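Following: one structure in structure tokens, then a few remarks.
Yeah, one chain of the complex is gone here, protein chain that is, but the others are all in their spots.
Up next is subunit A:
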Amino acid sequence: MAEEKGGLVFHPMDQFIIKPLFGDGPIGMFTITNMTLWLALAAVCVIGLLVIGTSRRAVIPGRAQSIAEMMYGFVYKMVEDVTGKDGIKYFPYIFTLFIFILFSNFLALIPMSFSPTSHIAVTAVLGFGVFFVVTAIGFIKNGVGFLGLFWVSSAPLALRPVLALIEVISYFVRPVSHSIRLAGNVMAGHAVLKVFAGFAALTAVAPLSILGVVAIYGLEVLVSAIQAYVFTILTCVYLKDALHPSH
């Protein structure tokens, strides 16, 4: 998306290009790319914080262990509050999602980095993964009773078919909104950062542009954490619907 504007050249989307890390060939399924690198970094950071950080098993925690415990407690409480006691066994899956998105988002804030969570392919796998798993859990736990989720028994009888239609549509839109919300937020933020940075080439507006970059960067820090939180809590809400489909 190269736009020419009075000598200024903007390539806000170039940061999302996937390149092979070694060599120049086409990108096959197993090619090691820049995205592979940043996914691996995310995994390494997760392991560093949650495994190496807690390796002392101290009763009085150090810094890394405190953060690890805080994240654990935060997500655990979220799962427990939203889904109830019977949702606790899915906690490791939800925690994996949360920690992966959080670390991908934050690592993507390092200049010159790559943001995996800005890619629809990534968030769609996460979002649709949640959707299929949750739907499967719903049918396994409740059988046909899971369809009660769409049958609003508290509404007047005449309205129920209409409501059921709306509920079904909204149910199938969930994974789409779930994944696009995350990718859209991250991508838009990073693209805006690039656009502001592009203006820095003009001496007259450079201070303003730098100020803008700083401001947007601060916003992106918030967005990174909030989007990880939103994705996780929505997963919990969907899981709650699957475990307790009655309205």
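In the analysis below, contacts are C-beta pairs under 8 Å (C-beta built on N, C-alpha and C of every residue); 3 or more make two chains touch, one makes a residue touch a chain; residues count from 1.
In this text, contacts and distances are computed from a predicted model.
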Absent chain per UniProt: "ABC-2 type transport system ATP-binding protein", "Chemotaxis protein CheA", "ATP synthase subunit b" or "Fe-S cluster assembly protein SufD"? "ATP synthase subunit b"
Options A:Ala108, A:Leu149 or A:Met187, residue touching the unrepresented chain: A:Met187
Option touching the unshown chain, where A:Met78, A:Leu107, A:Val122 or A:Val195 are the choices: A:Val122
On subunit A, what residues meet the omitted chain? 1-2, 11, 13-14, 16-18, 24-31, 33, 35-36, 39-40, 42-43, 46-47, 50-51, 54, 57-59, 61, 65, 68-69, 72-73, 91-93, 95-96, 99-100, 116, 118-122, 125-126, 183, 187
